[in-house]
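Here is the structure we will look at.
One protein chain omitted, others in place.
Order of writing sets the chain letters: A and B. Residues in each chain are counted from 1.
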Amino acid sequence: MTATTRYDAIIVGGGHNGLVCAAYLAGAGRKVLLLERRHLLGGAAVTEEHLAGFKYSACSYVVSLLRPEIIHDLELAKHGLSIIPLACSFTPDLSGPGLVRWPDFARTHDEISRLSRRDADRYPEFGKAMGKMGDFIRPLLMQPAPDPTRLPRRLGESLSLLRRLRKLGPRGLAQFVQLMTQSAVDLLDRWFESDRLKAPMACSGIIGTFLGVRSPTTAYVLLHHYMGEIDGAYRAWGFARGGTGAISEAIASAARARGAEILCEAAVEKITTRRGSARGVVLEDGREFEARVVISACDPRRTFFSFVGRDQLDDDFVAQITRYRYRGSSGKVNLALDRLPDFSCRPGRGLHLQGDIAIAPSIDYLERAYDEAKHGAFSRRPYINLVIPSLTDPTVAPPGKHVMSAFVQYAPYQLAEGPAAWDQQREAFGDTVVETLEEYCPGLKDAILHRQVLTPLDLEREYGLTEGNIFHGELSLEQLLFMRPTMGWARYQTPIQNLWLCASGAHPGGGLMGAPGALCARRLLEEHYL
Amino acid sequence: MIDVVVIGAGINGLTAATMLARAGLAVEVVEARPVLGGMAAREPIADGYLAPVGIYETTGVRPWMLNAVGIALSPELPRLHGSGGVVVDLAQRRVEGVDPTDAAAFEDLVELVTRIGPLFWRLMDHPPIDPVASGWRSLWAAARVGLSARRLGFEALRELLRAAPMPLADFLDERFESNALKGLLAAEALKYRFAGAKSPTTALDLLAALVYQSAGIVPACRLLERLVAAAKHHELRVRCGVRVSSVNFDGSRATGVTLSDGMRIEARSVLSTVHPRQTLCELISPRYLPAALRDDLRAWRSQGSTARLDLVLAQPLRDNAGRPLSRFALSDNLSELERAYDQGKHRQSTLEQLVLTGQQFDLDGGFADRGHDAHVVCLTVQHVPSDRVVDENALRAAVRQRLSAIDANLAQHLRAERFTSVAALAQGFALDGGQFEHGELSLDQQYFMRPQIRCASYRAPLRGLYLGGNGSHPGRGFNGAAGALAANAMLADR
Partner (left out) sequence: MLLPTPVHSRTFAACRSFRFKDWGGYLAVAAYDPSSEVEYYAVRHGCGLFDVSPLRKYDISGPDAGAFLSYLTVRDVAKLAVGRVSYLCWCNDDGQLIDDGTVTRIDAEHYRLTATLPGLHWVDDRASGFNVTVSDVTDRLVALALQGPQARGLLEQLGELNKLRFFRSRAVRLAGLDCYLTRTGYTGDLGYEIWADAADGPALWDALLAAGAAFGLRPAGLEALDICRIEAGFVLNGIDYRSALQCHTAAQSSTPYECGLGWAVDLEREPFVGQAALRKRRGEERLFGVVADWPAIEALFRLQGLPPTIPSAASREGVPLYDGDGCQIGRVTSRTWSPQLKQYIGIAAAPQAHAVPGTRLQMEFTVEYQRRQVPVTVTELPFFDPPRKRSR
């Protein structure tokens, strides 16, 4: 089949970033085609129904990083987006009543007071300090990364960053350095004494990373999760009504309304080039499309090694992309439940179930979970982040029934026996998760009507996440900012002319943020590449 | 009234005191232990045999420092043996006992180390830049660092920026196949760190270790001997066997120290080379320091995890080929090393994995009285923090076991042994946790953060009090650099 129309831009991959990019470009009057391999849009942000009436947020399950300016620019509320904040953070315990952190000061103070009065008194200050650091970092998330190695061309950006750094003052600057390099536990140790408080707080430092709570640099990841905001209200995570897929659908609807053409079940096989410049794509089914620019919304390795081909790239760049690390470490178990689980430490259907629930009884527990994984096995007693969205959003389960989403760490892509061994270990992994949960809510097992187990291998196969990494490459310091995906190519452009990157493998990285997609589109338009 | 009291007569204290004396100042040194030398001082292992309790080798001994104290020494580049016949030879810039790809990759690594050397030394040989200070001086200093960084060229800069936050394991896995080589490099790089090879930011430790070692190694005793001689030459007054119990202030500046025997020494300034938290929180009333600084110091991490073991052998340790070993770093592979760290981290009592590094000295090293013919092996055993419950005898046995894998005859030659636990080091040297370098050399405790952002220029936030121990920049290599830079700061303030 030959191309009939020539597009301004083809976007490869219908994840939320691809969709955001498409919506912005189409909104600026460009002729845009978006191609998605699967039958549904959203990538890692999808709602799937495996048992009639039960809607799983298959991968991504809570949202907060989604940039408010994107919600506003694309009028996502008009296109059906509605985000319901989580009620609290609940950490069940095997002995004692567990801990619930509420948005309300007095209630949280009371809860933490049972562990430590000092910690309770100090807790609000911690949020304030993180907020302050967040205010410093946040602007970096909505602008291309300043690159200090590109002086003097980018002198202005680097200097303004430097000025802002100095404005933090000595103590603020020290805190900044600590946040960027310390472990989550080091950071929290400065503030709090209670292990039972620190453990659930430290979890934010490891989500999506292959690091432990005691690994240096996890403090930054913790901050990254603290920066979440919904519509400008800070530090709030929420569910999208209708499941996470509703976010993708809202963005897709906004893109279509702006004139973007979207094709599903259109798997790209090759990005074609002519004299070092991208000119279009070839699909697995043989269809071909041409455009002035091709924008990949897939991760860097897939983009360069599968779509473009090593032979089109110079050795140094190939080496850099080869070194770019993925190493997925998370799995997901989605459950359809006949009835609401009952936590023995806090029985009954309280509001505490309407938040996120962390199985993180101690720092040591979390660190041991990591230790097992780093030696090539999934954690026998993993860290689990649970949510029961059906309590807040009844549209995702039949009346009286529930869906439960369990995000699980660690599930290393590289098992000691190799990634392929996941096919044999999938059910054992699912069992481990259910058994761990059963300890906290006896009777859960009997309530399970259906279970979906996603190993890192499944994330790779099904959702196109290379090595199962949920962020398109580790969010480690050496892969952030001007080094994402590699130094010199952090501004969405690539060594192939007219080939751009717009997804989580580009600055500022993964999570349901939409920033890479928006920034890529902005650069294309503002600098007249398109 | 004298000019300066120096607290501590370790390598830093002696370096600083000698420099100050050479500049014509009246200096007095106070040392709590009965002998000079701090952690480098030799103390008896058994009849007739001596070895340092703490530090046995120093790296990064720079010509400018030797000049400053007026001594001559030539660092050497001994071969570093690992398991499985792997030998790193920095003098020849190559590695033996690995396949050609690894050998070539090692040469590339040495090349990278050579390229980044000047930037490292630019940073290590000078006081840290104060990022919040203004004025042309700090701008100039920053510009010079910036220039050194530019001179690296794009690729070396990329490697450095990328390596800095990386786990050492990833850095090594990208380059090498040989497990023995990776184990050796990691064991050597992390010898004093409470971190595993999979901990982020440890790649930088290897780069630093290689830069430092490429500049040569000096047995600690030899450096110490020369320093003591130089101190004698300048008729430095030294008081041993008495502790400083407090630093005194008159409201605006330091006025001297009070000793544990009640005596007071009046001085215009005080230079402390002991652990920074010890200095600022124990020797000084809380009233004199900003409350926030005390909070920050409380969070200073200096949990030691490296114990010491010294062996006296009738015959030298030899490798398979029968050659006497000099330096060695034993860890078969990264996963073994990581497990050793895990066991330490979780304070397990088992001793399944051991990571050992060490150096063998012959009599020239000055480890025995005349007439004794023997060899002394100084060893570091990693990841046995003081709160880890391990049986000392079991530990010794495990070390002997590990060493007999290299030299089967070890047991027959062993004449004496001395074990020094982290707790004993912490106690004996006021190390506050037992960390050799007075504070974990993690990224957040280096450069302008060492020991705290407000006192990284060697000046405590109290007039007349200076900090020049390893808890100050660069705090690496046990070479007296921190003392020397502190002495420079004091001279500049006069």
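Simple rule for what comes next: a contact is a pair of C-beta atoms (placed from the backbone, for glycine too) under 8 Å apart; a residue touches a chain by one contact, two chains touch by 3 or more.
If you're wondering where the values come from, they're calculated on a predicted model, not measured in any experiment.
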{"item": "Residue of B:Pro63, B:Pro290 or B:Pro324 in touch with the missing chain, whole complex considered", "value": "B:Pro290"}
{"item": "Touch criterion as defined above, residue of A:Glu69, A:Glu125, A:Asp285 or A:Glu527 at the omitted chain", "value": "A:Glu125"}
{"item": "Listed residues A:His72, A:Arg117, A:Arg380 or A:Arg461, member touching the removed chain", "value": "A:Arg117"}
{"item": "Positions on subunit B contacted by the hidden chain, ascending", "value": "251, 281, 285-288, 290-292, 294-295, 298"}
{"item": "Where the unshown chain meets subunit A, residue by residue", "value": "102, 104-107, 109-110, 117-122, 124-125, 128, 131-132"}
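Definition applied: only the chains that are shown with their structure count from here on.
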{"item": "Centroid spacing, where centroids are CA-atom means, of subunit A and subunit B in whole angstrom", "value": "41"}
{"item": "Touching residues (chain side subunit B, partner subunit A) in the complex", "value": "131-132, 146, 150, 154-155, 157-158, 161-166, 170, 174, 195, 198-201, 292, 295-296, 299, 301, 335, 338-339, 342, 345-346, 442-444, 449, 452-454"}
{"item": "Contact footprint of subunit B on subunit A as seen in their complex", "value": "149, 151, 165-166, 169-171, 173-174, 177-178, 181-182, 186, 189-190, 211, 214-217, 316, 323, 325, 364, 367-368, 371, 374-375, 476-478, 483, 487-488"}
